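A quick write-up on the structure given underneath.
Of the protein chains in this complex, all but one are displayed in their positions.
Labels run A and B following the written order; every chain starts at residue 1.
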Amino acid sequence: MLRAYIPIFLFILVGIAFAIVTLIVSRLVHAEKANEVKLEPYECGIEPQTDARDRYSVRYYLVAMLFVIFDVETVFMFPWAVVLDRLALFGLIEMFLFVLILVVGYAYAWKKGALEWA
Amino acid sequence: MPAFITPTVIAHLVLIFAVMNMLVLSSAFMVWMERKVCAYIQDRLGPNRVGFEGLLQPFADVFKLLLKEELVPKAADKLLFLLAPIISVAAALTAFSVVPFGTQITLFGLLDPPLRLEVTDVNVGILVVFAITSMGVYGIVLAGWSSNSKYSLLGGLRSSAQMISYEISYGLALAAVVMLAGSLSLREVVMNQSGYWWHLIPRWYLFLQPLGFLIFFTAGVAETNRAPFDFPEAEQELVAGYHTEYSSMSFGLFFLAEYVNMVTVSAVATSLYLGGWLGPFLPDWLGWIWFLIKTLALLFFYVWMRWTLPRYRYDQLMEFGWKYLLPVAIVNLIVTAALVIWLG
Partner (left out) sequence: MSLFDTDELVINMGPQHPSTHGVLRVVLRLDGERVVGADVVIGYLHRGIEKLSEHRDWQQIVMLTDRMDYVSAATSNLGYCETVEKLMQIEVPRRARYIRTILSELQRIASHNLWLGTHAMDIGAMTVFLYNFRERELILDLFEEFCGARLTYSSMRIGGLPLDIPSGWARKVSAFCDLFETKIPEYEDLLTHNRIWKERTRNIGVISGADAIAIGLTGPPLRGSGVPRDVRKDEPYAAYDEFDFDVPIGSAGDIYDRYLVRLEEFRQSLRIIRQAIAGLPEGPVVGKVPRLIKPPAGETYHAIESPKGELGFFIVSDGRSNVPYRFRVRPPSFCNLQALPRLIKGHLVADVVAMIGSIDIVLGEVDR
């Protein structure tokens, strides 16, 4: 069964190789005339006054945390979805409960204003 | 000749090579199509000098990019800076590896057993697509962070904000299809859509899952960073967003990744909702023509949208994703589940 994955790995390798080869080919033929000013990061023609790697605020981090939880829940749905017809009514009710718990958490987060961040 | 080099093995290798080329060429074609369609939308002619009707324009562009100077900004994290486009392109290309684009061919009896038109058929194909396409965001975030440019940084941040807005609904929409098909293999999903209702309407999941299709496609547009959701590169706001500092071929690779992603999302949407290679009139082994037509139709829609709509704002997309798409996706999933059980 795992043999089916070999082509995927081959594909990844070929993909990476393709990217690297293009970069190398470009490196061989393109011009190299960099200078101090050219290498400055772009900031609309003004010399950057501050570093771009300061501590910046990621205001949506709360949503990002919620995302991690919900995304894991989504993954649980897949195995269930595949065998739903065999689980029949039992599976359906189980999943309803599962989704219900999810929705309660979701509604709570919404109510608490976790989704208004901007 | 060693024994394991059978015509089938050779055919497989040739297939991998062919699919790779097909993807790269189709994105070149997409660049041309995008420019041409947008030109006609805007009352212009578009590229028409290089090759017939400008068909060779993308190649001319690639040659130009190859010859351009490549700059790595001073304070950039050099390794990540170089790695980012490679990750983007590799993720974009690989996602296509589990998409079936035809039944099987024997090349006029040459191949035995016949060759299936896909790189591989794994039993969790949908998950593979889901996983690999999400990898692309790493390329963008890394590019944004490693450039040490503020515009790139904002672009990278936007990209992750975007990812967390649509991904859940995307997954839930997929789960509903999986439920109908009872399988995670894209080939089986397509096969399950064969036949007609009342000899007229094809049994596409589009008709069983109209909402699911809309959610999937909307999320797909967001995933490929295309207008109206092209925030990470929004040129009027962030100049060029995450690839502001990229030049030459490393910029070209991001460009390629974007178009390959579009092709992949359209191809997956075709398989999941539009019956893949299934279609009337053509013999089975020419099914890939149907596949091409459907994928192209979706791609055309992509282009059409880009040149018609204004851009959303990224907090609005997040609100849309969490407050509209997600509830709808959950309801869609539950209703589908109930119907599947009820109607068997």
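We take it that contacts are C-beta pairs under 8 Å (C-beta built on N, C-alpha and C of every residue); 3 or more make two chains touch, one makes a residue touch a chain.
Because the structure is a prediction, the values reported are computed rather than measured.
The chain not shown here is touched by just one of B:Phe96, B:Tyr151 or B:Trp290, and that residue is B:Tyr151. Where subunit A meets the missing chain, the touching residues are 43-46, 48-50, 52, 54-60, 118. Not every partner is drawn; the one left out touches subunit B at residues 38, 41-44, 150-151, 153-154, 157-158, 227-228, 230-231, 234-239, 307-316.
As a working rule, only the chains that are shown with their structure count from here on.
For subunit A in complex with subunit B, the residues that touch the partner chain are 1, 4-8, 10-12, 14-16, 18-20, 22-23, 25-27, 29-34, 38-44, 48, 51-53, 56, 58, 60, 63-64, 67, 70-71, 74-75, 77-78, 81-85, 88-89, 92, 95-96, 99, 102-103, 106, 110, 115-118.
Per the touch definition, subunit B reaches subunit A in the complex via residues 12, 16-17, 19-20, 24, 65-76, 82, 85-86, 89-94, 96-98, 119-123, 126-128, 145, 147-153, 157, 160-161, 164-165, 167-168, 171-172, 174-176, 178-179, 182-184, 239, 244-245, 248-250, 252-253, 315, 318-319, 322-323, 326, 330, 333-334, 337-338, 340-341, 344.
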